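Only one protein chain is missing from this complex, and each of the others stays in its spot.
Labels run A, B and C following the written order; every chain starts at residue 1.
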Amino acid sequence: MSATSFYRHCCRVAAVGTLLLGFACKREERRFTATYPSAPAYAAVTLDTLQPGVPSPELTVNSPAEGNAYDIAQGKLLFAQWNCTGCHSHGGGGMGPPLMDNEWIYGSSPENIVATIVEGRPNGMPSFRNRITANQLWQLAAYVRSLAGLEAKGPSPGRNDEMQYKVDEQRTPFRTPRASSSRNVPAKSERP
Amino acid sequence: MTVVGDISAEAGRQAERPLRPVVNVSDLPSVVYGSRVVTWWGTVGFMAAEAATLSACVASYYYVLRNFESWPPLRTALPDLFIPTISLIVLILALVPTYLFARAAKRFDKRATVRWMWVAVVMMFIATGLRLMEFGALNVRWDANAYASVAWAVVFAHFTLLLADTLETLLFTVIMQRRDPARYYPGVAEDAFYSYFMVAVWIPCYVTVYLVPRWV
Amino acid sequence: MTWAGSIFDTAGTPAARIARLAWFLIIVSGVTYLLVLVATGIAMRRARARRTQGELADTRPETANRLTRNVAIATIATTLILLGYVTATALTGKAIAWPLNAQRPLTIEVTGHQWWWQFRYRDSVPSNWLTTSNELHIPVGRPVRVILLSNDVIHSFWIPELHGKQDLIPGHRNTTWIQADRPGVWKAHCAEFCGHQHAKMLFDVVAESPAKFDQWYIRQLASALPPTDSATKRGHDVFVQRTCIMCHSINGTEAGSNVGPELTHIASRPSIAAGSLPNTRVNLARWILNPQLIKPGVRMPPNALSPADMNALLDYLETLK
Partner (left out) sequence: MSAQPQPAERAVEPDPNSPASLHARLEQVWRNGPGLWGWLTSVNHKSIALRSIITAFTFFGIAGIEAALMRVQLARPENSFIGPDLYNQLFTTHGSAMMFLFAVPMVQSVALYFVPIMIGTRNVAFPRLNAFGYWTYLIGGVLLFSGLFTNTGPDQGWFSYVPLAGPGFSPGKRVDIWAQMITFTEIAAIVAAIEVIVTVFKQRAPGMSLNRVPPFVWAMVVMSFMVLVAMPYVATASAMLAMDRLIATQFFNYTEGGDALLWQHLFWFFGHPEVYIIFIPGLGMVSAIVATFSRRPVFGYTAVVLSLVAIGFLSFGLWVHHMFATPLPQTGESFFTAASAMIAIPTGVTIFCWIATIWSGRPRFDTPMLYVIGFIALFTIGGLSGLLLASVPVDLQITDTDFLPGHIHYVLLGGMVFPLFGALHYWFPKVTGRMMSERLGKVSFWLLFVGVNVTFFPQLLLGIAGMPRRVYTYLADTGWGGLNLTSSIGAGLIALGILLLVVNIARSLAAGPAAGADPWGGETLEWAISSPAPDYNFAYIPIVHGRSALWADTGDLDAVAGLREDRREVLQTTMLDAVPDSRHEHPDPTIVPLLTALAVGVGLIWGIFDPIGFDVGAVLMFIALAAWGWPQKTKPNSHEIVEVPNDRRR
């Protein structure tokens, strides 16, 4: 096994290696100066699939923050700092509906969530139009989805340095989202 | 072949130094026991590494203990004593067949060695099963608080040692059963030696995890 | 030697004592280093002579004894130098400790955030507690006890001209003290790696006479004046109706969020963006429009504002003296 043939092995292995590593891992990208889709993109999103006549094609906006670890972590920070926990209390619900379950009143796709934040919703969800920049909206939407386990496990955040109140998003199991109207929330006595 | 540099007489030489055999060692034994054999030293090396790992876990346990006023912290139950004590007793008892098969191995008595090894393997598997139940006896999930994490760390660290030793003893038993190579007897004796270490090193961990919360 | 900004350009007793010890150690180390080099040089020259005369290596017993003596002397010398070194360190350590007989000490609580500083002046009268950010004023001559807390990761509070650094560790309450013996304006850097913008997490230190300090203190305590003319009124509306209100607070207005630095007296500060940008109108505009171009990774998002809104906002912010 002379030294030269050993070098040939190394070059062959290195060549194969670099081929594999060509793609940059999108999950871990830190996009600081990227601009995310702004207001008009999510304004025209319909929240229900029922439409008279032939349903027009669904307008989908792919959220850049989807599956990006940095954006979800930023969303988690903003969720706590802007007092969303005041009503949704870390996802378990309180005055506001719970976000960790698979019941979605106004849609679970990122653009639905962004529309909910911007428009506000009856029964107390304030409208944050012009208050939150586009980047942060998509980051918040990505985090809310990870609360319900809808984001990939890799980029979802682990525990944070606070008192432990729930299982962290990384270990929240995926459950297929189910539309539910705010009215058929079971009365208090029937709740399990 | 050109030679480079200012190499005066006593500095460099081209040819290799001829070796003149003066002693014959072909009559030296090839199967020896205890610290004369190389694998014994290897086992001691791994014991040192594992002892260092366990000491890191136990040191972290006492370091974290300093952060709490009440240990275990409020609203955290004390670990049970029943299952862990049973598991400790079974582990210590497992040393009896271990010593016996080590002695038999030194006497090259294959039948006795294999018999006692099976007894030791069964008892160690019982101890491994009890250890898995011990995780439940800690009465706390590993992610509840720092106390739970370090308690789990100490018990899990030693669990890896116990599992490794059990499977190694099982492997040697199966080998000894099928064939009778003389050179495997020292290996069996070393496995016993490792079992003594594995059980001995568990006692301070047992005291740390199960008794210290009651004393502090 | 006053090399600006270095640990020798001291303005406080602790830093001065440390600088003196540092000089002592540097000189001792330098001398030791020269001795080692000289010894190596002599050894090389002496032995080269032996090579040219064709002699063999000198392994005679008397040379061995002489060399043993030399090595023993060198080792004992090293030990003595180290003893001197340790005692000098202990003495300086005692000298830079918190003076027990400090009169009228001022207490400041420093909280480190990811990539900006928050200072809370804990006056003896609780209602006079002042919270500012990214700018530290201290009166000359008064010892200042500094309490170090962190909100997220480990930072390090370090003003080279006044004292050594101490880390801000979450979960720990670290303390240090500083005292300025002469007025001056310095720039202090965060000294423990804390993420993307560790490099530009600075704060300004202004040491001034007690009188000027009290004036500054009273002015800072005052809330912001409501806007008077229409331009600043519109600027105020942009501030409270757009994205700024989510993170910043201005006492005297509806903005009360403590996510980001408070801006009640932003116009009075020499720099913005945690001490890394001079506080001019152009810089403020560039910073508000897209902070990521100046400090990539910082938590403040880019804000799309129309030029009219931007100018009104800048006018309003400039009134916040």
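In the analysis below, a contact is a pair of C-beta atoms (placed from the backbone, for glycine too) under 8 Å apart; a residue touches a chain by one contact, two chains touch by 3 or more.
This is a predicted model, so every value here is computed, not measured.
**Q** Touch partners of the unshown chain, restricted to the chains that are shown, please.
**A** A, B, C
**Q** What is the set of chain B residues that contact the non-displayed chain in the whole complex?
**A** 1-7, 10-39, 41-42, 45-46, 48-50, 52-53, 56-57, 59-60, 63-64, 67-68, 73, 106-108, 142-150, 152-153, 157, 167-168, 171-172, 175, 179, 181-184
**Q** Write the list of chain A residues that the hidden chain touches.
**A** For chain A, the residues touching the absent chain are 1, 3, 6, 9-10, 17-18, 20-21, 23-25, 27-30, 32, 69-70, 72-73, 153-155, 157-164, 167-168, 170-171.
**Q** Across the whole complex, list the residues on chain C that are touched by the chain not included here.
**A** Within chain C, the residues touching the omitted chain are 3-8, 15, 17-19, 21-22, 25-26, 29, 32-33, 36-37, 39-40, 42-44, 46-48, 50-51, 55-59, 63-64, 67-68, 70-71, 74-75, 78-79, 82, 85-86, 88-90, 92-93, 96-97, 114, 150, 152-154, 156, 158, 160, 163-167, 169-175, 187, 189-200, 202, 276, 296-297.
Note that in this section only the chains that are shown with their structure count from here on.
**Q** Is the chain-to-chain touch network here best called a line, a ring, a star, complete, or other?
**A** Here the contact pattern is a line, an open path with two ends.
**Q** If you average the C-alpha positions per chain, which one ends up nearest the average over all of them?
**A** Central by C-alpha mean position: chain C.
**Q** So in the complex, which bits of chain B are touching chain A?
**A** Answer in residue numbers: 143-145.
**Q** Give the list of chain A residues in touch with chain C in this complex.
**A** 30, 32-33, 35, 38, 74, 77, 81-82, 130-133, 135-136, 161
**Q** Quick check on the complex: what are the chain C residues that touch chain A?
**A** Touch list, chain C to chain A: 152, 170, 196, 241-243, 245-247, 257, 259, 290, 292-293, 296-297, 299, 301-304.
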